[in-house]
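Have a look at this one.
For this depiction, one protein chain was excluded, whereas all remaining protein chains were kept in their positions.
Note that the chains take the letters A, B and C in the order they are written out, and that residue 1 is the start of every chain.
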Amino acid sequence: MSIRALVWNENRHEQTNKLVASLYPQGIHGAIASAIGEDADIITETATLDEPEHGLTEERLAATDVLVWWGHTAHGEVSDEVVARVQRRVWEGMGLIVLHSGHFSKIFKALMGTPCALSWREAGEVERIWVINRNHPIAAGLPPYFEVREEEMYGEPFSVPEPMETVFISWFEGGEVFRSGLTYQRGAGRIFYFRPGHEAYPTFHDETVRLVIRNAVRWAYNSAPAWKAITAAPNVPADKAPVPLTVKGARLHEDGEEGFR
Amino acid sequence: MSIRALVWNENRHEQTNKLVASLYPQGIHGAIASAIGEDADIITETATLDEPEHGLTEERLAATDVLVWWGHTAHGEVSDEVVARVQRRVWEGMGLIVLHSGHFSKIFKALMGTPCALSWREAGEVERIWVINRNHPIAAGLPPYFEVREEEMYGEPFSVPEPMETVFISWFEGGEVFRSGLTYQRGAGRIFYFRPGHEAYPTFHDETVRLVIRNAVRWAYNSAPAWKAITAAPNVPADKAPVPLTVKGARLHEDGEEGFR
Amino acid sequence: MSIRALVWNENRHEQTNKLVASLYPQGIHGAIASAIGEDADIITETATLDEPEHGLTEERLAATDVLVWWGHTAHGEVSDEVVARVQRRVWEGMGLIVLHSGHFSKIFKALMGTPCALSWREAGEVERIWVINRNHPIAAGLPPYFEVREEEMYGEPFSVPEPMETVFISWFEGGEVFRSGLTYQRGAGRIFYFRPGHEAYPTFHDETVRLVIRNAVRWAYNSAPAWKAITAAPNVPADKAPVPLTVKGARLHEDGEEGFR
Partner (left out) sequence: MSIRALVWNENRHEQTNKLVASLYPQGIHGAIASAIGEDADIITETATLDEPEHGLTEERLAATDVLVWWGHTAHGEVSDEVVARVQRRVWEGMGLIVLHSGHFSKIFKALMGTPCALSWREAGEVERIWVINRNHPIAAGLPPYFEVREEEMYGEPFSVPEPMETVFISWFEGGEVFRSGLTYQRGAGRIFYFRPGHEAYPTFHDETVRLVIRNAVRWAYNSAPAWKAITAAPNVPADKAPVPLTVKGARLHEDGEEGFR
């Protein structure tokens, strides 16, 4: 049984910035998709901001097991309708991997409920990523730590909720630390935030970074059927209760009525 | 030093439904405020939906330590702007107590990032609330369990994130269970969801329910100064880093520039 | 690749009590092993208290991916040495499923660090088990709730740490609730506590209970190599640091020395 991964990228820097274009001739999405596609049992496609509905139609999301998200300069251009659609699919069970500057994407902020802010510096410094939870599936095959030789710095406090698990913490040459691998669940969907991936560096060509993303797609995959009814608030009439009841008190609602929202 | 609590109520059933009006002649907000006000060191005010800006101006929120929220039939009438304002104050450190049908309020859903759905039944059945975390400040002075003789049923699954702490779990006469007291933190703000409080019953006159709400206000109070900068993403120039650096790699941004959002 | 499961049972009631012997002619371990063994890719063996080293030698544990534990009347007879050995294997990555009265086993208490106490009643009452986390792997294939028609009651407060995930909550006919499916991680090992399984009832012949145990074995399985060094506290000499250092301050220890324990 294959996992169906979809890599989403705003794909803007690649059009306007020579450096990014030269680092990622197939686009950042292309580089990430090739990383995931190294596993033959993951089917990988891509989608970008400028496609109709940003390439994220109902049909396509319904056929996606894990969505990988990279965005930076155009978070504001992602339509609220598509964000709500993606959020609903996560609730139903679709996995979501949010990379680097995706921390400020609408979808990540909507799922976290917090600002998702941090401090930052673009100085090409060393990032040393320590594995905190060594036998976690996302850390499969990793050494005790790995380094990205040139990266943007992200510093704490990272205003996200306490995670389910802290998988990685980064040390930066300039003196900061950052929780660079965090897991969450929202509804039935598993979410992994992974810090590296600034567009001015060849991070997505790094073999270890690519392995982490591949591991994360496997981890976020949920084989259960989509939980379509997760937003429903069903009324359970008194005579249909697990222990059938006679109504005793006062009432505002009729049997089977929809509740207020 | 006093705690400044603000009780918000949509205050609609009280105007249109004789039963609710007779149960809560001072409004549901009035009953809740009187519960909290039993502690002399908590200053309690109220605000309602039909006031300008729903009674939740910037000034008023800035002067509020803990906000208590009751809504049911008019969640959709709360303006998105006010919701964003309240959310920001929670991030800065304001406590938030969400009661009963407030599970579907815009502010609770925005902070949780999930549907916050559940099943329900209005049959005046017994709710028995078990204290799971007995020495938690919110459970101060409580017996091992307490009962509300007539309440609406809320049943699991309650589609919220895993809580920081499960304080209460309810048993219902009709056979369901519900996590009826849950704590969260979002940004610097502490959040408590408390299940009881259907408008068709005199729940907010129950002494134990009133004690829980009072305890919750104390627990959610954070004496730290408001974290005003929690949404900021400051650039830290290389020469101002804790360990000053020389820029090594390529760059997209200039020093001190604002990042993308 | 097969999962190697080992079902451990104290196997005492089966020898001394006619009722238990008639319900579980192959022993409780036999019934549980047959439940797990319904999946062809799980290799299932059993071990019991009265075997040498309780059937839990170093070699056998090293060859076990997931250990399932049932005990009740003889917790005190399990040797501390074997408990420490099992605990270490859990830290290294072996999964552990603790069933019912195993809540008071030495191994569960050692891993939780808490009393693991609860209230109880043996009245053959209905237990209705609600699925809280519907798409969790342990809940695969389950309905919204399932019932065990006759079970012992366990009531809250269950003095365990806040879990990683609450998968199930039980409703009891006599009025109590219980968190009946809880996940934890200790070291690299995943732990699942599952409540049903009193020896006086045919619970381990119930198809839904058997499915849960099978699911739990899959969930607790960790394919990563055993984390053998998890108890080591290695010294990292200054000249071998990721960023090599010159020693600056005073010292108590020599390079490469073992620390104190």
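Throughout what follows, a residue touches a chain if its C-beta (ideal position, glycine included) is under 8 Å from a C-beta of that chain, and two chains touch if they have at least 3 such contacts.
These numbers come from a predicted model, not from an experiment.
Contact with the undisplayed chain is limited, among C:P25, C:P115 or C:P143, to C:P115. Summary of contacts with the chain left out: across C:A21, C:A62 or C:A123, the touching residue is C:A123.
Interface residues of subunit B with the unshown chain, by the touch rule above, are 93, 128, 133-135, 137, 139-140, 145, 147, 164-165, 171, 185, 188, 222-224, 227, 230, 242. Although one chain is not displayed, subunit C still touches it through residues 13, 17, 19-20, 72-76, 87, 91, 101, 104, 110-115, 117-125, 150, 153, 155, 159, 161-162, 164, 173-176, 184-187, 199-201, 230-238, 241-253, 259-261.
In the full complex, subunit A makes contact with the omitted chain through residues 128, 130-134, 144, 155-158, 162, 164-166, 169-172, 175-177, 179.
Here is the rule we use: only the chains that are shown with their structure count from here on.
A comparison of C-alpha centroids places A closest to the centre of the full protein. At the far end from subunit C, in terms of centres built from Cα atoms, lies B.
In this assembly, the C-alpha centroid of subunit A lies 31 Å from the C-alpha centroid of subunit C. Centroids built from CA atoms put subunit C at 36 Å from subunit B.
Along subunit C, residues 128, 133-134, 164-165, 171 each make contact with two or more other chains.
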